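First the structure, which I've put down as structure tokens, then a few questions once you've had a look.
Only one protein chain is missing; all other protein chains are in place.
The chains carry the letters A, B and C, assigned in the order they are written, with residues numbered from 1 in each.
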Amino acid sequence: MAFNSLTEFLMMGTHGVYVWSAYGFSTLTLVWLVWNTLATRRKTRDTLRKRFLRNQAR
Amino acid sequence: MQSSASLTISDLWIERGERDLCKGLSFSVQPGEVVRILGENGAGKSSLLKIIAGVLSPLEGKILYSGEDVTLDRTSLQQDAIYLGHSVGVKGLLTVAENLRWYCPDISISILYSVLTQLDLIDLVDVLVKKLSAGQARRVALARLWLTKKTLWLLDEPFASLDVGGVALLEERIQQHVLLGGLVILTTHQDLMSITPHDVVLLS
Amino acid sequence: MTYSSFFVSEFLVLWRRKQDVFNALLFFIIVVALFPIGINSSPDFLAPAAAGIVWCAAVLAILMAVESIFKEDYLDGSLEQLVVSGLSLPLLILLKVAAQWLVVVLPLLVIIPLLSEMLYLPSSGFWVLIMTLIVGTPSLFFIGVIGAALTVSIKQGAMLVMLLILPFYLPVIIFSTLAVKATQSGLPYSGLLAMLLAMSLLSLVISPFMTAIVVKASVN
Partner (left out) sequence: MSWAWFHKLGSPKWFFSWSKPWALPLFCFGCLSLLIGLVWGLVFAPADYQQGNSFRIIYIHVPVAMLAQSCYLALGAAGFVFLVWQMKMAPVFIKAMAPIGAVMSLVALVSGAIWGKPTWGTWWVWDARLTSVLVLFFLYMGIIALQNSLEDQVLANKAAAVISVVGLINLPVIKYSVVLLETLHQGPTFTLTKKPEMPAEMWLPLLFAVIGLYCFVAGVVLWRMQSEILMSEHRSSWVKQEVTKHGF
């Protein structure tokens, strides 16, 4: 463990702002990527299922 | 011009966008034959001509020209063919004569002028094509049929925007061509007056 | 259609559109003039920056000219005729690019002496700048023509071409400006010229084939 306390960990010496903003931005962007991917996946399946059901009903 | 050329299409499968236009289409064209492709709008008439000309590739099937398989490399067919599409391929910034010189550089002045006289374009020889009407521009493109000695003609709606005189001229020229053993494939919505074509119907 | 009749007709069309070439030239001069007016007009700033300014302006002017190289041919159907002509499409594209290069770059070279005076470029750098333009601009045309083919079927494609192609122009700009800077500080520059030449040759070999693939897919 490189830090003695939680405050020290959050401060990161004097570089807390930099480290946490870098990690924050990266995490948010990667989460957005996954969310976008899964949303596209669900939307594709939904559209196709609706289309097939509609065609069956006809 | 080859007098013994023939074109055989076998088992052609055309796909456009996401739709099958035709599947398992086969027909052949012998010397001296006019083939007319029939079908509704969007049935794939133009696509079929483009595939034969080598603009598009079929999904499956074979194209034989004079017995040679040209499905993958259409060069030998192209060197013996004229294809005229919806946009006829004459440049607006060139004059009538320059446009024809571009396509047929070896033609002599006297032949060029006599053909242009026949087509009623002789007064427009040095006029830029962009100043001509649609029908006149099409006549310029069609003049290639008089000026070159290619065997296979692939004509997509050749009668579009032509007047009565132009239609008669073109029909006469097509007849001359097939009498000499040429091959013509065309699409048209008009009835042909003097030509009796073999019909190939594309079902959608 | 033969290769020579095609080449001649290309020149004829370019001749009829000489206003476009003239406009490209004016555009080039205006962009160059923006730098002294907009940043700093003292010789201390301009002399070292001259090569970079000229190259940036040249890149933009060339991209403007190349971007629409297939547009008219696509609309009037002559691009389709090239595909079905039975001639080699890559070779036809090569000829087309060559004609365009001659028509755009030669006038550009003619006005460079004037501009380099206006930018206080020292005479040692002047000849190297001319050489970089001669050796480097072909690759700009060959790369740009791929972008032009990619966007020929899009109505408002000019911006997209810029976005697609400008990153690829980076090395050419860097090599050229470094070459001119090298002469100004008395360093050898032949290696950089060789890099430019290599880029032009590489793009000459690759680009016509790539462009032909895209043109074929575009005309259907």
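By definition in this document, contacts are C-beta pairs under 8 Å (C-beta built on N, C-alpha and C of every residue); 3 or more make two chains touch, one makes a residue touch a chain.
Remember, it's a predicted structure, so these values are computed and weren't measured experimentally.
Colleague: Among C:47, C:134 or C:213, choose the residue that contacts the chain missing from this document, as touch is defined above.
Modeller: Considering all chains, including the one not shown, the answer is C:213.
Colleague: Pick from C:150, C:180 or C:193: which residue touches the chain that isn't shown?
Modeller: Reading the full complex, the residue touching the unseen chain is C:150.
Colleague: What chain A residues would touch the chain not displayed?
Modeller: 1-3, 9, 12-16, 18-19, 21-23, 25-26, 29-30, 32-34, 36-38, 40-42, 44-45, 48-49, 51-53
Colleague: Need a quick check: the contact residues on chain C for the chain that isn't drawn.
Modeller: Residues 143, 146, 150-151, 153-154, 157, 160, 163-164, 166-168, 170-171, 174-175, 178, 195, 199, 202, 206, 210, 213-214, 217-218, 220 of chain C touch the chain absent from view.
Keep this in mind: only the chains that are shown with their structure count from here on.
Colleague: Which of line, ring, star, complete and other names the graph you get from chains that touch?
Modeller: Shape of the chain contacts: other, as it matches none of the listed patterns.
Colleague: So which chain is farthest from chain C, going by the mean of the CA atoms in each chain?
Modeller: A
Colleague: Which whole number of Å gives the spacing of the CA centres of chain A and chain C?
Modeller: Using C-alpha averages as centres, the distance is 43 Å.
Colleague: Can you work out the whole-Å distance between the CA centroids of chain A and chain B?
Modeller: That gives a centre separation of 57 Å.
Colleague: Hey, how far is the Cα centre of chain B from the one of chain C, in Å?
Modeller: Here chain B and chain C have centroids separated by 37 Å.
Colleague: Taking the touch rule as given, give the residues of chain B at its contact with chain C in the complex, in rising order.
Modeller: Interface residues on chain B, with respect to chain C: 50, 53-56, 74-81, 83, 85-94, 98-99, 101-103, 105, 128.
Colleague: Within the complex, which stretch of chain C touches chain B?
Modeller: Within the complex, chain C contacts chain B at residues 1-2, 4-6, 8-9, 12-13, 16-17, 72-73, 75-78, 80-81, 83-86, 216, 219-220.
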